[in-house]
Structure formats: C-alpha cells, structure tokens
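Input: one structure, supplied below.
One protein chain is absent from this view; the other protein chains keep their places.
Every chain is named by a letter (A and B) in the order it is written, and numbering of its residues begins at 1.
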Amino acid sequence: MRTRQVPRVVLLLLALTVLALGAAGCGRVEDEDSADAPAATGESAPTEKLSGDVIADGSSTVGPLTIGAATAFREVQPDVNVEVGIRGTGGGFERFCAGETDISDASRPIDEEDEAPVCADAGIEYDDYYVAIDALTLIVNAENDWATCLTTEQLKTIWEPEAEGKITNWNQVDPSFPDEPLTLAGAGTDSGTFDYFTEQINGEEGASRTDYNASEDDNVTVQAVAGDKGALGYLGYTYYEENTDTLKALEIDGGGGCVAPSAETARDGTYAPLSRPLFIYVSTESLTTKPQVAGFVDYYLENVIALAEANQFIPVTEEDVTENLSTLQAQQG
Amino acid sequence: MATQDVTAGAQPEALRLRAERRRWGEDLIKGLLALCAVVSVLTTIGIIIALVVPSIEFFREVSVVDFFSGDRWAPLFKPASFGVQPLLVGTLVVTFWACVVCLPCGLGAAIYMSEYARPRARNILKPALETLAGIPTVVLGFFALTFVTPQLQRIGLDVGVFNVLSAGLAVGVLLIPVVASVSEDAMAAVPQDLRAGAYALGSTRLQVSTRIVVPAAISGIIASFVLAISRAIGETMIVLIAAGGIAQIAFDPRDQAQTMTAFIGATGIGDVPTGSIEYKTIFAVGLTLFVITFVMNMISIRLVRKYREIYE
Partner (left out) sequence: MSVPEALGRRSQGDRVRGTAFYVLLLVSVTIGFLLLGVLLVDVFRKGIGYVDLTLLNEPNSSDPNKAGAGPAIRGTIYMMILLLVFVVPIGVGTALYLEEYANRERWYNRLLEINIQNLAAVPSIVYGILGLAFLVRGIGLGQVLLAGALILTLLVLPTVIVASREAIRAVPDSIRQGAYALGATQWQVVWRQVLPAAIPGIATGSILALARAIGETAPLLLVGALTYVAVNPTLLGSFTALPVQIYQWIARPQEEFRILAAAGIIVLLAILLTMNAFAIWLRNHYQRRW
C-alpha cells in the first residue's frame, strides 16, 4: 500500500464519524415524562449532601426496582454510588451474610434453616422491608393461540422432576393442544423465583426437571419464549409487563377458576398460588454506620409506591409504607 | 587499552578488545529482560495451577468416570448430575458447523490468493482478511442472534431463537481468516519450480492448484484446519449469545445447546461462592477445555514445523 493512500483512509474514517454523529440527531426518543424520578414528596430530599457507596445484590425480579430507585436517587444525591447486582436471591443472601452487601434484594423470605444462621454466625443483623408484590407469571409466545389457562396440576406435570425428557410436546399436557414441541425456560437455581415456583407447583423447594433454559436473569427467559412459538416460561410479572408485545400471560387455575395475573388479582390474593411479596433486606450495621445507605433506604421506602408504578411493579399499599417507615425509624433511632 | 610495542624486534602483544572491568550493568539488564520473559512462564504455570488444583478437589467429589460418561449435566440442581457429555456434544456440533463454513471458504480464499489473484487483489485481500479477523466476537454473536437466526427462520428452517446452527455459522465466519492466512503461507512456501514445471507440461491452473500446490502444502493446510478447530472449540461469546443455555445432547442444528465455554461464561457471571461444588465445575470444565485445545495446538505447531522444514 502506498504511503500516501493510508492517511486518506484515516480522513475517510473521520469524515464518516462526523457524518454519523450528525445523522444521529434523529434517533432517540427523548421522553417528556421521564419515567425514573417519581413525583417529589416533600420531605424526601435530605438536607445534607451524602456520598459513598451502597452495594445491593440479589433477586433479578426485585433488581429492576432497586435499580429504578438508584437511578431516581442519583438525581437527588448525585455523589452516592449505588451498585446493583442480580445474581439471584440465594447468591444475594450469601454475599449479604458475608458482609459484602448493604442491601439484599429478595423474591422470597430468607431461609430460616440454611441462610439465617449464616447471618447470625457472622453477626449480621437485618430487617426486611416489603417493597412490592409479584404475580409470578407463566408466559408463552404471543403466537401461541391454543393455551389460555393451565391448572396447577398441569403445571406440575410439565415441571416436576419426573417430567424430564418425557413431557416434550404440548399435546401431552392437554390432548386438545396441537402437536407442537414444548421448550421450557425459567429461573436458575440461585433465583428466589425458582425456589418459590418449585415449592408452590412441585410441592418441594428445589424439585424441578433440569432440561430447560435456566438463568438467574429473567431477560433470558423472555428472549427464549419470545423467540419460540412452542415455548413456555415463568418469571416475575414486571418482565412480562415490559414485553407484552411478544409475550402472552397464561391464566392460572389454582382450584378456584382461571385467574389472569394482574395488579388487582395479586393484591387481593385471587391469583393463587403464584402471587408473592418482594423484599429488600437491609443490614442494620450499614444503616447505622453509613449515612448514604440510610439516605437511600429512606428514599426508597418513602417513594416505593411511585417507584413501583414507574418501573411496572405491583405496588404495596400505603399502610405497608407506613409500617416500613416505622421499622426503619426504630432501627435508626 | 592494550598498546603495541613497536620497537624493532619486539614480539607484538595480542590486542585485547574485551573491556577491562566487567560491566555489571549489562548483567543487570540481561537479568531484567529475562525476568520479563519469565512472566510468560508464570502465566502458564498459573493457568495450570488455577485449573488443576480445584479440579482435583472436584474429582474427589465427582468420579472422573461419572464426569466423562454421564449424559446429564445438571450441576446446580438437586439431585445434581455431573456428566459432561452434553457440553462436549454442544461444543462438537457448533465446531462442526463452523468447520462447514470456514474450511472450504478459508481454503478457497487461500488458493485464490496464492494461485489466481493478481498482486493488487492480494494486497487488498490480505488486509481485508486481517480486518475480518479483528471483529470482536460479541459483535458476531449479535449478528448471529439478530440477523442469522431470523433469516434462517425466514427461509423456513424452523430454528429456535437460540440454536447451534446460527452460532456455528458465525464462528465459521470468524475463523475464515485463520484458515486462509495459515494455508496461504503454506502454499506460498511451495517452490515456484514445482508450479513452473507443471505449467510447462501443459497443466491448467486448476490442475496445478489442486494436484501440485495443495498436496505439497498439505501439512500446512491441515495445520490451519486444526488451528481453526481449536479456536472454534475455545470460542465463548458467540455461543453464549446465540447457541442457548440448555445443556442437552442435541445433534439437530435447529436445537439449542450449551457448549463448555458458554457454561463457564454463564456460571462465571453468576459468581458462585468460592469453594462450592458449582464453583469447582468451572475449573473441571475449564481443564477439559484447556487440555483439548492444548493437544490440538501442539498438533498444529508440529505440522507447521514440518512443512517449514521441507522447504527451508
């Protein structure tokens, strides 16, 4: 290659980049109504400037809510760095009880037999706060036109350990269903969603067939189901809400007729047995020794209803908020 | 400095050119540079220790026989099962489809560049191939998931959203430059006399390429194939994005499967606690992967040395 030609390549590159940046003016939709910062409630802005780290980890179901809180909190306290991981409820508790995190996101209560003693041994005290409700949703592909409602018995036949390698077609679930291969996707073993689902449907926590696309990240489940006509999956309601154009939610018959998952049915308990509370666990030591953690948790709990609505979660009630805040006060005072 | 006594009749002293004092700085420099070289040795030792030590612990809990003969890979479930065959088969199937793309295309490109192309075309092709080789694997994974899979579905192939075929094809595209450049080097090393003689006897270019050059360069070409296979086995991102997450023995390319590398990647992100059996699976599978690619690399290096020896 001649020496003279090459600088031309660099120039061409620069020209392209400039062009591109120019053309980029038309692209992103800047939302007028920003979905992140909830309407400011009077006392939520603390007076002093806080700084430091807040480390949160745990459930990928609760994660988006905590991330939403973190994003909103950044507007109020830009010097506080909130990190949110989503390695699953189980993984989150492991880190929490090792003192590595300040907040543990959880889509099921802490296990009193296996996990709580670890925290107790390490001297980690904590409190749990009820931040949202989840309607664990069974999803199918939007083009699935044969399944509308499944009973919990049918779910059990699909998901129990004995079904592994055997139940591979929709017509095995119900003879009226077409001959369509059944591919499954769902939560991984570190996920609170997994624990909750297996306990409610298969009768024992952790009992499940293993030949499905398992991931602690619910986005993977969405991808798997959205791309496969014959796919079935389970995940937190929020993830379904965000993808209603590619997914369809099944109604579940837990003995009292087919009920569709929604904010109302989750709240009043008719969506049974798959509605569940979502928590955050906060370390007492972090709360009392790190003002940025106290500030963040305070903001989170005060605005939890607005945050839930902004991030497509099913919000708790005002009474729950009051209860949360009084527990928080008690801890701090 | 030595001087010579030039008085008449005196025997000339031998000139001594070596420095009077030993310069310790030189030794220091040599030592420092050798230290740099030691880094690479330490890396290898580190890799071996990092893989072997936890694997030994792993194989205390899971028998080696179960590991290699079991066909169910469910390390995180209860009851856990540690048969690595699904991961091996997944790797194998992806590698197969990658080879279907990269071996013919790479070899064809090499033959073209070596026997057919004009110098100007070659000067464009070679850097272009280098560019292709420089595409990050995450980009090719994106391509496999968002372009190849939908296109395969459009032509009616009924592939799942995650499938080994798309991933395999993308890995193949990634490896075309590898096969092309190593094969082309091998063909370039074939002496021109062989070609000239064949042309003089009236051979066509086709005959010279396929009957003279390729056989002469065959060990280098095979080396390039082996190298490509080894790289395909070790590829992570494309399969992690596009091939799927179910560890199952599936030979149908439209199904999804999990490869060894994808398993390590997926488990590593989840960041399991140190010391748990899940943590150790990363190392056991990693060791298997390392041994396989190591053996293939040694074969490839041997072959390259062989073809270099013949002509140099």
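Here is the rule we go by: contacts are C-beta pairs under 8 Å (C-beta built on N, C-alpha and C of every residue); 3 or more make two chains touch, one makes a residue touch a chain.
These numbers come from a predicted model, not from an experiment.
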Considering the complete complex, of B:85, B:137 or B:153, the missing chain is touched by B:137
Option from A:152, A:246 or A:262 whose C-beta touches the chain left out:
A:246
Contact with the hidden chain, among A:198, A:311 or A:324, goes to A:311
By the contact definition given up top, give the residues of chain A that touch the hidden chain.
1-3, 6-7, 9-10, 13, 17, 20-21, 23-31, 34-36, 63-64, 67-68, 70-71, 74, 81-86, 217, 219-220, 222-223, 226, 242-243, 246, 311
Touching the unshown chain, chain B contributes residues 17, 19, 23, 25-26, 29-30, 32-37, 39-41, 43-44, 46-47, 50-51, 54, 101, 104-109, 111-113, 116, 125, 127-129, 131-132, 134-143, 145-147, 173, 176-177, 202, 204-206, 209-210, 227, 230-231, 233-237, 240-241, 261, 264-265, 268-269, 274, 282-283, 286, 289-290, 293-294, 297-298, 300-301
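Criterion: only the chains that are shown with their structure count from here on.
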Starting from the mean Cα coordinates of chain A and chain B, work out the distance between those two points in Å.
39
Show me the residue ranges of chain A that touch chain B in the complex, using the header's touch definition.
1, 87-88, 91, 94, 183, 188-190, 206-208, 210-216, 220, 223-224, 226-228
Touching chain A in the complex, chain B uses residues 72, 74, 76-78, 81, 123, 127, 149, 160-162, 244-246, 248, 256, 266, 270-273
